[in-house]
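With one protein chain withheld, the remaining protein chains of the complex are depicted in position.
Up next, subunit A:
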Amino acid sequence: MMDTEKQPALFHCSLDENLEKVKKELGNSTDLVTRQVRLEAVDQLLVGILYTEGLVDKNMISSFLESLMIHARKTVIPTEAEREVEPLMLMKDFLLTMGGVEEVYDFDHLYDAILTGDTVMLVEGYTYGFIINTKQWEDRGVQEPSVQTVVRGSREAFSENLRTNTALVRRRINNRNLWLETVQVGEMTQTKVAMMYIKGVVQDSVVTEVRERLGQIKIDGILESGNIEELIQDHTFTPFPTVYNTERPDSVAAGLLEGRVAILVDGTPIVLLVPAVFVQFFQSPEDYYMRADFGILRILRLISFFVALLGPSIYVAITTFHQEMLQTNLIMSIAAQREGVPFPAAVEAMLMEFTFEMLREAGVRMPRAVGSAISIVGALVLGEAAVQAGLVSPATVIVVSITAITSFVFPSFSMSIPIRLLRFGLIALAASFGFIGIFVGMIALCIHLCTLRSFGVPYMAPLAPMNLADQKDTLLRIPIWMMHTRPHFLRQKNSVRERKSKI
């Protein structure tokens, strides 16, 4: 399959030989169904039908067979003298009652078709056949989002079926300018990857760039959009996500309207949006559905970002180097708590953070049935008992718990991963150099963030480079009737999104 130069293998005249070849090349796989039917009405043609069980719509198959074997007799078919075209073309015009029918001339296309759920019809004595669209397989259906939940807003989430997903987006944007391109990625898996964008809004160079980057992928398989994300992102080594992902069709629709490109991958409910910027990960779809004052919550999320990133390191810095910063009573009480603790604050904080990360990981992986056991162990044994045993101080437990809670504040889970990682580095810096270390670490982080780009857009836009007009939807969200333009940093072709729409 790697060799694209190879001549395509064409069909034989003999139906039996063709069927045998298919069976042999598919290793006599037991889910392959072959069937031969003789058509009385059309010149006694011998017809072979191939499909893969489980990938096809059973009702469609039976109605197809019905039309061949029963209706063919009743249909008025022009006599041999009247017709000038081949009988096979007649069949296509008169007998095949299905929606999509195409011709197929070689084995490669035949395999593609039957393995993706289409049915192939071959006829004795002809070197071509038909592909009949009968795709239909079991899927989960459209369910509620499980990760990005909102109080107010749509309750639909993407599912694993690419067609369902594109339909969910199309249902939200009924516009002929919503374009869809599909490519197959993965030499083995032949996974369908679809790009969606709104022509006339999106910047063409971004579309071209996405298309090129998708085209460059040469890999055996794509199993999730995360594979695509890693392969097309701008910077290989960064903990920060430079591609946005969501399971919500309304988020995707909003992104498309702003001039982004959505990348949908067959077999996963997670859809990618590019270009992505840093502040995007602090925005929830709900910000736009609630009244504008709800947008103030973004400031809360920003504060949580800093607490989640710096909480333990500030605690370590203060207790180790800058005790004078706290009020006397407070520092006395912290010092009293720490009196019997054998570890320095940094080790204590590292231990607790590490324990918490392990609990979190265990919580995701463990079987449902043992869940309650873990939470008892986590909360009681590691929290209560560790404090009572004098291994950690209560203040550390409080700091670590606050950090843990704040790291779940972001609407996007992918942003909490870099924070979890960088937290440990900052604790180490704080333990060695106090606030100076934290400052140096944060500057290094700023430099790193400012070098990042996502499909040509600076990652820290619209904060740096600063754009005043785009501040309307960055740290706050101003009322919708004042949001006249799309975010400029995406450099759309058409940046006006609203004319005066309020009395």
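Simple rule for what comes next: a residue touches a chain if its C-beta (ideal position, glycine included) is under 8 Å from a C-beta of that chain, and two chains touch if they have at least 3 such contacts; residues count from 1.
The rule is simple: contacts and distances are computed from a predicted model.
Missing chain, UniProt protein name, picked from "Phenylalanine--tRNA ligase alpha subunit", "ABC transporter ATP-binding protein", "Germination protein" or "Phosphate transport system permease protein PstA": "Germination protein".
From the options A:Ile70, A:Ala336, A:Met358 or A:Ala469, the residue with contact to the unseen chain in the full assembly is A:Ala469. In the complete complex, the hidden chain is touched by one of A:Tyr51, A:Phe64, A:Phe130 or A:Phe321, namely A:Phe321.
Only one of the listed residues, A:Met332, A:Ile405, A:Val440 or A:Met482, touches the absent chain: A:Val440.
Mapped onto subunit A, the interface with the missing chain covers residues 321-322, 324-325, 327, 433-437, 439-440, 443-444, 446-447, 449-451, 456, 458, 460, 463-467, 469, 488-489, 491.
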